[in-house]
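Notes to accompany the following structure.
One protein chain omitted, others in place.
Let's turn to chain A:
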Amino acid sequence: MLKKIIPKNARSKRALQKREPKIEENVKKAIFIRSSSTSQIVNEALSDLCKLKKPDAINFTKKNNIHPFDDDTSLNFFCEKNDTSLFVVGSHTKKRPNNLTFIRMFDGQILDMIEVGIENAKSLKEFKTSKCAIGMKPLFLFNGDLFENSHVHKTFKNILLDFYRGEAVKNINLSGLEHIISVTAINSTLEQSNDSRAMPGLIYFK
């Protein structure tokens, strides 16, 4: 879809080589994008998730006509243009209020998508404590046996790990562990379907 760029100087050649497929890959970048209608809750959630993912995150603040489950051409275009392979699409409709869709790409095509609804969200601003630095590797904690048994939850766990993994390093500075992302899932017996109470983004400080 995009025309092939022929590098005219060494700098553009290096930039192009960075985007080539490699054996040891770069950190996956993410785009946070808003659909044609969003709500305040969705906007805040998107900007919070974006902050956690910085500096490998691109925040699209304008609204786009994107419906991931219907049409993926615009997502493929964004993936190729920005060299990102992770997306979060936020939307708010009557039928699906406060919706977030996590999307993963492989080779410019959609690999998997998970749609979650926000029931209760507290933005980072409401916690009146100092926040951790940008670019730190988070700790992960997945609570509940649903993450082992349910296929959907396993996929979600995989997507979240992929998302906030950061750089792949062999050594880690022990004083550089600053926050943890804790996700809990329970099986709600009130409703027949699996209702996962995901509680991401609780920032704890060491």
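A few remarks follow.
FYI, a contact is a pair of C-beta atoms (placed from the backbone, for glycine too) under 8 Å apart; a residue touches a chain by one contact, two chains touch by 3 or more; residues count from 1.
Throughout what follows, contacts and distances are computed from a predicted model.
Hidden chain, UniProt protein name from the list "WD40 repeat", "Ribosome biogenesis regulatory protein", "serine C-palmitoyltransferase" or "1-aminocyclopropane-1-carboxylate synthase": "Ribosome biogenesis regulatory protein". When you scan A:Asn9, A:Thr73 or A:Asn171 for touch with the missing chain, the hit is A:Asn171.
Residue A:Pro138 is the one among A:Pro68, A:Gly90 or A:Pro138 that touches the chain missing from this view. The omitted chain makes contact with chain A at the following residues, 20-23, 25-26, 28, 85, 104-107, 111, 137-145, 147-148, 158, 161-162, 165, 168-177, 180, 182, 184, 186, 189, 197, 199, 202, 204, 206.
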